[in-house]
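Okay, structure first, notes after.
Omission of a single protein chain aside, the complex is shown with its protein chains in their original locations.
Labels run A and B following the written order; every chain starts at residue 1.
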Amino acid sequence: MAITEQDVQASEDAPSVNYLNNGYGLKSWLLTRDHKRIAVLYIISISIFFALGGLFASLVRFELMTPEGDLMSSDTYNKVFSMHGIIMVFFFLVPSIPATIGNFLVPIMVGAKDLAFPRVNLLSWYVYVVAGILGTIAVVGGGVDTGWTFYTPYSSTYSNSNVILAAMAAFMAGFSSILTGLNFVVTIHTMRAPGMTWFRLPLFVWSHYATSLIMLLGTPVIAITLVLLMLERGFGFGFFDPNLGGDPVLFQHLFWFYSHPAVYIMILPSMGVMSEMVAAVARKRVFGYEFVAFSSVAIAILGFLVWGHHMFVSSQSTYAGMVFSIITFLVAVPSAIKVFNWTATLYKGSIIYDTQMFYVYGYLGLFLVGGLTGLFLSSMGLDIHLHDTYFVVAHFHYIMVGGQVMGYMGGMHFWWPKITGKMYPDIWGRVSALLVFLGFNLTFFPQFILGYMGMPRRYHVYPDEFQVLNVASSLGASILALGYVIPGAYLTWSIFKGPKAPDNPWGAKGLEWETTSPPPTFNFEETPLVTEEAYQYGPIEEH
Amino acid sequence: MQTDFPLFPDQASSFAFQVDALYFGILALCVFFALLVVILVVIFAIKYQRKSDDEVPRQIAGHLGLEIFWTAIPAVLALGVFVWATVLYFHLITPPPNAMEMYVVGKQWMWKLQHPEGKKEINELHVPLGESVRLTMTSEDVLHSFYIPAFRVKKDVVPGRYTNLWFKATQVGSYHLFCAEFCGTEHSRMIGTVHVLEPQDYEAWLTGGTANEPMEVAGERLFEQYACHTCHKMDGTGRGPSLSGLFGKTVALEGGGTALVDEAYIRESILNPSAKVMAGYKPIMPTFKGQISEEGIIQLIAYIKSLKAPELTSME
Partner (left out) sequence: MADHALHHDHPHGLAHQFEDMPQQKESAVIGMWSFLITEILFFGGFFATYLIYRSYYPEAFFEGSSHLDIPLGAFNTMVLIISSLTMAMAVHKSHEGNKKGIMVYLILTGILGLTFLVVKYFEYSAKIEYGLVPGLVWHPQGENSPQLALFYSLYFGMTGMHALHMIIGIGLLIWLFIKTAQGTYTAEYNAPVEIFGLYWHFVDIVWIFLFPLLYLLGTQAGGH
């Protein structure tokens, strides 16, 4: 089990000692403190929740094929969409990139042996698992029907479902992401290898730094909000119940204080993945590195000041609404900066048409639509009409699925050889990226039209005239599902049968490509010394 | 009016056109930027396809001028849209002073609506063409949201407080009324229809059917039933303030401060009387919490609103 110094020295002759084959027993996985193994544990567990959330999504789309509620009762439907939201947001989207790819790469990219607190890292996975078990109990024990937003007083007083269990699960999942964020912040501050200055860090690390700040500053507020909700439901404390003097709108303020920044927890890491992949696909330094780096931080900061844009019609004060609206418009600017810089990176690049390139292009297209449609919703005059309609549903799916999930899938393909040491068939990667892109657009573009026509979200039955677009959306969803199942199949296949991956299959820059595939337990044979900028494919020309 | 496969909602209120104009304005902006980026990246992909495995392109660090350019342009455009949208918003939330009053109470899972003339409706609302209508809304239980897509209006209906919404219908017809805020099991069936009638048809509808008690009359009955009139005497000699002509005024409060007598203030004074006591009076009024329904409170408010000038109503 334990490797000795002789083993490490011997590995130069036989480079087969890596983090994967360093111990095979269950115990060597469940008690590991290796960030890479914990990342793999996370990949397995969030995949399970992604599948579960996807299953609920398919049920929703099946039901909405017809205007009547013929597949399930309204109660069941409400539980299905609520559990889709809760599972996808708290158990998939928030941890998706940071806890998996981020966990694997942040220490390697900064040139460290591990995260600063390996045991805390393992603890965070266990907390996540316990949260997942609680969530599963809530689902199996009858479900929860409040929507992922848990709005009071419905959730605190009127709902007859497992609100406390679900809230507890979300609370604990949040705790796990606090621990991850804490580990990243400390690691990026103190564990950088010699020569790895802040402005030599890969942009992936910058985006994870920004994400971690949000995790540290935002998550405790959702935690306290859920505590108040549980106290109200469990003990009849009247924090949000108007009959007891409470204010239901206060819950929305507290909830969105976290949950809006949480959107940036979901999108920033995927922007980091994008920066890495754009550079590798074009074999070129990311254009305007500093601007892309600081735009992440700007998004993290501004993201905390826009929560009220979820409440333009909720009876919050008009002037508060104006402030939230204008800051929301401003938060669009750093996202635009990123898109322009990625585009400029491709200019005069050396672009290869591989799986990563398909994901990069798919991401750009979907994130553009998602980001731009945010302009409609931050306009107070338009949001009155669009709030709580399918327009909102389409918008945030373009951001979260078109953005984050595309980033996650793309990143998994990009670093798969590093993580597993195996290559997957590139043609299948391109096919599945294409399917995801087409299926996604067919699923969610019609929902913009539905939303502008006025179809409210969370509707089990709906007027007949909305059916055609809903059927289109459901058809798209089946293509989208295929686009997710196929990678599941060939990636799994590649673990067993795939050809062995070279250390740097894409000819990319970055410390992770300088170590072996898969990396040794402590990431590098010896602590790397960094002497160049990130993405230095050749001599850099200043303007 | 609705085809089988519409792609755009009816424009049936005075500001539907303005909202749609903003929508298409932003849409044009979005299409421009989306096409710009998409066309560029596609051209780049074709033009700069990797020729050989060891090809290394020129490394361009960045360009400050470009960065400033594409930071400033989106920022200016975004602020322009902000101004446009916010001006429109103020128009959407500011009813004209002469608007007709109607009242809405949401409960799981129905809309209860009442006209000042007394006509009550459930899940249906009849409004006259070309008249501004202002709704005062509250909820008996959870959050709801009152949404008429064809009018481009929506407002949350919140328990424990009043919210308002106004519109002016400009096209005769029947339109969807939705609950847009998730409110439990039958949320998607908490829907109704808004009927826009020609003014004369509206009059006929209003007076047709069974005779209705106007809301202010119903409110006056409640006013006596709950013995409000024993303290709130119209001539001001009672233990509570006279309510004549009080609505819409700003009054001084016991312990300092002032309050505008509006729907929310009257509601609070009925349910939580000692919260804001008028200067010169003692906090002796008992609460009526749990005794009067939301609809009853609305009727009382309609009655108090009708008490315009002291000399007209001090006949008793």
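Points to keep in mind about this one:
By definition in this document, a residue touches a chain if its C-beta (ideal position, glycine included) is under 8 Å from a C-beta of that chain, and two chains touch if they have at least 3 such contacts.
Just so we're clear, the structure is a prediction, and the values are computed from it rather than from any experiment.
When the whole complex is considered, the residue among A:57, A:106, A:182 or A:534 that touches the unshown chain is A:182. For the chain left out of this panel, the touching residue among A:67, A:142, A:220 or A:463 is A:220. The hidden chain makes contact, of the residues A:60, A:80, A:196 or A:254, with A:254.
Checked against the full complex, the candidates A:235, A:319 or A:496 give a single residue touching the omitted chain, namely A:235. Although one chain is not displayed, chain B still touches it through residues 272-274, 286-287, 289.
Chain A residues in contact with the hidden partner, per the touch definition given at the top, are 1-5, 8, 22-23, 28, 31, 33, 107, 112-118, 120, 178, 182-183, 185-187, 189-191, 216-221, 223-225, 227-228, 231, 234-239, 243-247, 250, 254, 257, 521-522, 527.
Simple rule for what comes next: only the chains that are shown with their structure count from here on.
Residues 2-9, 18-19, 22-23, 26-27, 29-30, 33-34, 37-38, 40-41, 44-45, 48-51, 53, 55-64, 66-67, 70-71, 74-75, 78-79, 81-82, 84-93, 108, 141-143, 145, 147, 149-150, 152-156, 158-161, 163, 176, 178-189, 191 of chain B are the ones touching chain A in the complex. Here chain A touches chain B in the complex through residues 69, 74-75, 78, 145-147, 149, 151, 153-154, 157-159, 242-243, 247-249, 282-285, 287-291, 312-315, 318, 321-322, 325-326, 329-330, 332-333, 336-337, 339-341, 343-344, 346-353, 357, 361, 364-365, 368-369, 372-373, 375-376, 378-382, 384-385, 387-389, 449, 452-454, 456-465, 468, 507, 536-543, going by the rule given at the top.
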